[in-house]
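Structure record follows, encoded as structure tokens.
As you look at this complex, bear in mind that one protein chain is not there, while each of the others sits in place.
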Amino acid sequence: MVRTYLLLAWTWLRASAQYPVSLAMMVLGSFAVNALDVAAIWIIFQHTGSLGGFGLAEVMFLYGTADMSFALADTLFGNVDRLSHHIRSGSFDTMLIRPASAFVQMATDRFSVHRFGRLAQSAVVLGIALPRLGLPWERTWMVPLMIACGVVIFAAIFTLGGALQFLLTDAPEVANAFTYGGSALTQYPLSVYGEQLVRGVTFVVPLAFVNWQPALYVLDRPDPLGLPYWLRFAAPLAALLLALAAALAWRAGIRRYRSTGS
Amino acid sequence: MEDVFLLYARIAAYGFRRHSAYRAAALAGAFTNSVFGILRAYVLIALWQARPGLAGYDVTDAVTFCFLSQAFIGPMQVFGGGLQLAGRVRSGDVAVDLLRPASLQLWSLADDLGRAAYLFLLRSLPPTFLGAALFGIVVPAGPAAWAAFAASFTLGVLVSFALRYLTALSCFWIVDDQGVQSLSLVLTLFLSGMVLPLNLFPGWFGELTRTLPWAAMVQVPADVYLGKRDVLEALAFQISWAAALLALGALATRAARRKVVVQGG
């Protein structure tokens, strides 16, 4: 699987390198569009010193971790959300006649470095925010772990969004509400959102574990909803469960596809 | 003259009908716009709770602005695209369109207005009603206020079309249109008021953004809806930009036609 992934991704990467100007434009464009979210946070903090009880550096830390997870997941698996396009054009059938996982073929299709624009952008934000927080050393171990769990959670959501398109082939945009919506949600402290929404993204769609719960540990802050302390360490568990659900949904989708066809 | 009007009315009707084939996609878009409306509304509520009365809005105004901006995405194609023209310029098929005995610009506009009307029904109304149900939004008082908003909204669509038309035609001269599209997306999102209301933008930069054409797309119609702006002045602002950009589009069309005739496309 991994070998096939790397091989296909590398081939696409080489193909995209044939148009370097186009590629540079795409990297820059992706960098700039996502930088707008940072600009929004910056402008908000021109008017207030704290949002939902968190300061600028803390919000930037939440933004940076969420966005880095999202950018990595999007780079590696984001293409899965183009499934309905492949089903409608018939190219999904041609993936099924090859001796490789349809998921890997989907994920690597047109793999290009343009998504690295977003990754670079989140790295810059984290690079600025982290030193300003002055985190104690004994808590920083959580930062790489939370980013890794965030990648798994977002990748699972991309996969669920793809699997959903086996059902909603004419309405792939529904998946955007969960993928890009999840990214937008986790860019701000969850304390700004309504309690029902926060409980929903903690216990149903576990977006709270992308950065919020682990960040409460890193920043050593009380949970505004008073949820149990151990949830701060539950990100790997949440990521695992969601990944499992996504794998099952994808398999069910493939089975359903074979029994409907087009 | 009457015949010409009928022709473009029919093209608009075709545009409406063609898009009605994508009902599922439009409803999915409305769902996504609604979800984003809710998320952004919470962020704005948190800001206005910290700073009541900021930028002349109260909390309800800010929430209304947020759902309106989501409602405008479909009809005004804030994320770009929506015109078949761009694809036809890239494939070269536009040469056929340019040689037709009808104005390419008016043709595209009529088609786009049909599209906008359809997406208004399917993508603008749901997020607005949802916002009203969940958070409560401002409702304009009286028919005069509604009429002013209708005019301002239509002018917003017109400015959006004029900008997208120019972007699409730019492929005639710029080989790599990816860059133009990215640039236009960034400018539109940021300078229209889509990311944040423009009256939050600080200092001279904020003042500058409020005079640029993108402001005519989200910020101005929303302010007219909220009753935060002198109606005549707002409409005059939108009309000036629409006229200027459409005139620029007409010039670009003429240059494109000349290029097709001389170089054969």
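Letters A and B name the chains as they come in the text, with residue numbers starting at 1 for each one.
Note that contacts are C-beta pairs under 8 Å (C-beta built on N, C-alpha and C of every residue); 3 or more make two chains touch, one makes a residue touch a chain.
Criterion: contacts and distances are computed from a predicted model.
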item	value
Choices "NADH-quinone oxidoreductase subunit N", "ABC transporter domain-containing protein", "Electron transport protein HydN" or "Putative integral membrane" - which one is the UniProt name of the chain not shown	"ABC transporter domain-containing protein"
Neighbouring shown chains of the undisplayed chain, as defined at the top	A
Residue, one of A:A39, A:A57 or A:A100, that touches the chain absent here	A:A100
Positions on subunit A contacted by the hidden chain, ascending	4, 7-8, 11-12, 14-16, 89-91, 93-94, 96-101, 110, 255, 258-261
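Throughout what follows, only the chains that are shown with their structure count from here on.
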item	value
CA centroid of subunit A to CA centroid of subunit B, Å	29
Complex contact set, residues of subunit A against subunit B	19, 21-22, 25-26, 28-30, 32-33, 36-37, 39-40, 43-44, 46-48, 50-52, 168, 170-174, 176-177, 180-181, 184-185, 188, 192-194, 197
Subunit B - residues contacting subunit A, complex	22, 24-25, 27-29, 31-32, 35-36, 38-40, 42-43, 45-47, 50-51, 54, 176, 178-179, 181-183, 185-186, 189-190, 195-196, 200-202
